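The following block contains the structure, expressed as structure tokens.
The complex appears here minus one protein chain, its other protein chains still in place.
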Amino acid sequence: MPIEIDIAHVARLARLDLTDEELEGYKSQLGVILDHAARVQGLQGEPHAGSAHPLGLFNAFREDEARPSLDRDEVLSQAPESADGYFVAPPALEIE
Amino acid sequence: MTADAPTIVEAGRRLRSGETTAVELIEAVIDSAHRTEAQLHAYLNLDREGAREAAQAADSDLAAGRDHGPLHGIPVALKDNMCTRGLETTAGSQILAGYAPPYDATVVRRLRDGGAVIVGKTNLDEFAMGSSTENSGYGTSYNPWDISRVPGGSSGGSAAAVAAGSALAALGSDTGGSIRQPASLSGIVGLKPTYGTVSRYGLIAFASSLDQIGPLTRDVADAALLLEAIWGHDPLDATSYHGAYPDPRARLDHGVDGMRIGVVSELAGDGYEPAVEAAVAGMVERLAASGAEVVELSLPTFEIALSAYYLIAPAECSANLARFDGIRYGHRAVGDTAEALMARTRAEGFGPEVTRRILLGTYALSAGYYDAFYGQAQRVRAAIQDDFASAYRQVDALVSPTSPTVAFKAGERVDDPLAMYLSDICTIPSNLSGHPAISVPIGVDDQGLPIGFQVMAPALGEQVMFQVAAEVERQADFTARPTLIEVAS
Partner (left out) sequence: MTTWEPVIGIEVHVELTTSSKMFCGCAVAFGAEPNTLVCPVCLGLPGALPVTNRRAIEWITAIGLSLNCEISEHSVFHRKNYFYADLPKNYQISQFDLPVCVDGHLDIVVEGTVRRVGIERAHMEEDTGKSIHVGTGGRIHAASSTLLDFNRSGVPLVEIVSRPDMRSAREARVYAQELRSLVAELGVSDARLEEGSIRFDANVSVRPEGAGELGTKVEVKNMNSFRSLERAVAHEIERQVEVLESGGALVQETRHWDEEAGVTHSLRTKEGSSDYRYFAEPDLVPMVFEPEWVEEIRSTLPELPAQRRARYVESGLDADLAGILSDSALELRLIYEEAVSAGAPLKAAANWLTGEVMGWLRRTATDSSVIALTGGQLAELLGMIEEGTVSSSAAKDVLDGVLAGEGSPREVAAGRDLVQISDVSALESAVEEALAANPDAVASFRSGETKVVGFLVGQVMRATEGRADPKLVSEMITSRLGE
């Protein structure tokens, strides 16, 4: 069963600014891979969710104690643009 | 010229007997790198200065009676997806070109605390996605056994360095086989520990529920030693196991007499090179001859393991890689709005394989498709765990080839993603189950290319896994070494 993929929508969701040519290319590659991946639908027997962690871990917490934060200069040294202690970015067009 | 660097155990003996120093060890490693890097490109960043400083400190400490343990003074290379404070960490991607983390990964801290000498950062498929290292944003690495071939991936740089002697050991990461498969293709030992036993804090995430850091070494005893040095509970990793850890070295000399070993019938046949199958079958016979009870077992869910993996891993990676947006670190493209900047940055910074997987993962999670794809893949995963559980009620360990083929030619599979993915068909099941697995070199094919033998064990079954692996190593008596072309320095 050929899977119809709205590749432009997926690329938008993933914030990937791809050309139409690139999008076409990825669309057909994804189709091939998904065809193979769709084999998961052939699972026999009683499906169940399984445990979230192979060793069945749960309730992993840390105590509510404040610890030293990073040095701001070291942090901002990696920033593409910063000013007065802030990271600087272009304005957002949409509001979440 | 052959590479004949010492093992960690041997180097440690020489250090303590005074036959050598940490400085000598690192200089030999650096020299080896100088002679081979032009051909291999195993390293993205050979940190000569840092390594020499660490070696000197290791020597003074030893002289002063401060012995930090088995890794003291040992040159270890790190796959470049592990954060090293102040030292460029790229994850093999252009999107992190020039990025220097403000912190060390937990495993890095443990190595440093253990006196290890960090040689540098090795090459990898971009964000650990690949099986050949050809997806690196900085050019591929090559195989010391044949430099027209790949060393495997994604920890190809680490594997090549250890095989060539330009590190005595290395750390890699394994999400679908990325330690074991390159170890197999490069003729060394590589293992993926039980999920949760080695901290992922500071490992640049690919697929969170599958990633594990593990050792690449020259032999099985070294792998056990290095594993012990890096594993253990980490409060900074919520998925970190806080129960009792087995002693991986306790049964190294015990042999396999009386053990039950299962051969996985699904991991054979079409797509497997005859030389690989023959070598593996030969080793299975030798194990039987050494006293193991060998049975053939069918784990039917293994047929769809690859499919489940190629839904779960991309889904998780699509979210893990969302943070690379040009806002706080890394590459930033030009853009008038935040949205445009992010989308342009990511398109410019990510290579095709990464882009492919992000798109795949985003699709598998998206509205209307979640249940049929991601949801279903998780159910398959649970079924795989059930198959393993039932198998381990019958046997102590499972064995198979590590990879269906030996090292393939560079360029051979790059244009066929599915063909590339098939390299991981033997290794993926134990990532999905979280169980430990190791690859041991057992021979070469008629082209002189190494063949790897995989031993899988139940969760926290490293003791059993090493026990079988050590016997495999003894039986294989693998003494072949890669033939490297010398380059005038």
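For reference, chains read A and B in written order, and residue numbers begin at 1 within each chain.
Following the convention adopted for this analysis, a residue touches a chain if its C-beta (ideal position, glycine included) is under 8 Å from a C-beta of that chain, and two chains touch if they have at least 3 such contacts.
Model, not experiment: these values are computed from the prediction.
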> So which of the visible chains would the left-out chain be touching?
Replying inline: A, B
>> Which candidate, B:7, B:166, B:186 or B:209, sits in contact with the chain we can't see?
In response: B:209
>> Of the residues B:5, B:51 or B:105, I need the one that contacts the missing chain.
In response: B:105
>> For a quick check of understanding: of B:365, B:425 or B:444, which residue touches the chain that isn't displayed?
In response: B:365
>> Just to verify: which one of B:146, B:174 or B:339 makes contact with the chain not shown?
In response: B:339
> Residue-wise, where is subunit A in contact with the chain that is not depicted?
Replying inline: 13, 15, 52-53, 57-67, 69-70, 72, 75-76, 83-96
>> Take the complete complex as the reference. Which residues in subunit B touch the chain that isn't displayed?
In response: 81-83, 89, 91, 96, 99, 101-103, 105, 200-205, 207-209, 235-239, 315-316, 318-319, 322-325, 327-329, 338-339, 342, 362, 365-367, 370, 374
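Simple rule for what comes next: only the chains that are shown with their structure count from here on.
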> Can you name the residues of subunit B that touch subunit A in the complex?
Replying inline: 99-100, 102-103, 194-196, 235, 238-243, 300-301, 303-304, 306-308, 310-311, 318, 322, 325-332, 335-344, 346-347, 350, 355-356, 358-360, 362-364, 366, 372-373, 376-383, 385, 417-418, 421, 433-435, 459-460
> subunit B touches which residues of subunit A in the complex?
Replying inline: 5, 7, 10-11, 13-18, 26, 29-30, 32-34, 36-45, 47-51, 53-55, 57, 60, 62, 70-71, 74-75, 77-81, 87, 89-94
